[in-house]
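All protein chains but one are shown at their positions in the complex.
Our next item is subunit A:
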């Protein structure tokens, strides 16, 4: 072997190369030297790496490291598998349920029969996990009441940190900062009007830094669905009406197609799909933005199950 001189490449160029490696290789190369370990462990590096992989996955046809998460019917068992079949791996976890996911991180809830419950943030690609105690101000039942609480997981670019938002979907919420390992000092007011009682609330869907939930309420004998959004930049909740009126036997739910967030509507033999879009400016007049529904698929009499977006931005569906 031809031995090269020391410092084959200057350090800033090595960093550019490292940014393009998958997580598994990066963790292995922490053993190369102390300075490589320091670079790879640095949180600025981690933030750049995340940005780089997001850019790469924008053309999601080559999303080799994309993890596909399948949640079982009971939501108690789930499997994770890679789109590259040679890297398939499966996890089946007992006493854990999936609450939400964001950038390949999964927020789980762990039931502990006697000692209350905890959240667990799990990173399948680095196989690491962190336990987080529930906020007792929201979880008055010591965490057994997790079904009455809505959660969201998002990445706050301004502080380069992941955050968890939990709310009772009535009037209060609190935020957990992963790096500080703390819930917010005070409970905050949601400042939106949720009429009557909450009948059903979907898992939180993280999209472009914000979190969305479909919430169904019952007030004076009438049921109605809303889209509730947590705008993470302004730390404000918003409530949006659905694009079409609903009645008792229909269902709205959120789903991801490629890199888009979609709102789906299904009623017996009536189905429709919209892209959820956040449009800047105007709106409430507070310099914010509003949510628009862009029709992705017109009303159809066939039952559909959207699968994914193709490269031509067509919707592949299962009839």
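Just so we're on the same page, contacts are C-beta pairs under 8 Å (C-beta built on N, C-alpha and C of every residue); 3 or more make two chains touch, one makes a residue touch a chain; residues count from 1.
Everything that follows uses one rule, which is that contacts and distances are computed from a predicted model.
For the chain that does not appear here, its UniProt entry gives the protein name "SKP1-like protein", which is one of "Ribosomal RNA-processing protein 43", "E3 ubiquitin ligase complex SCF subunit", "SKP1-like protein" or "Centromere protein L". When the missing chain is restored to the complex, the residue among A:33, A:131 or A:157 that touches it is A:33.
Taking the whole complex into account, subunit A touches the unshown chain at residues 1-9, 13-14, 16-18, 20-22, 24-25, 27-37, 127.
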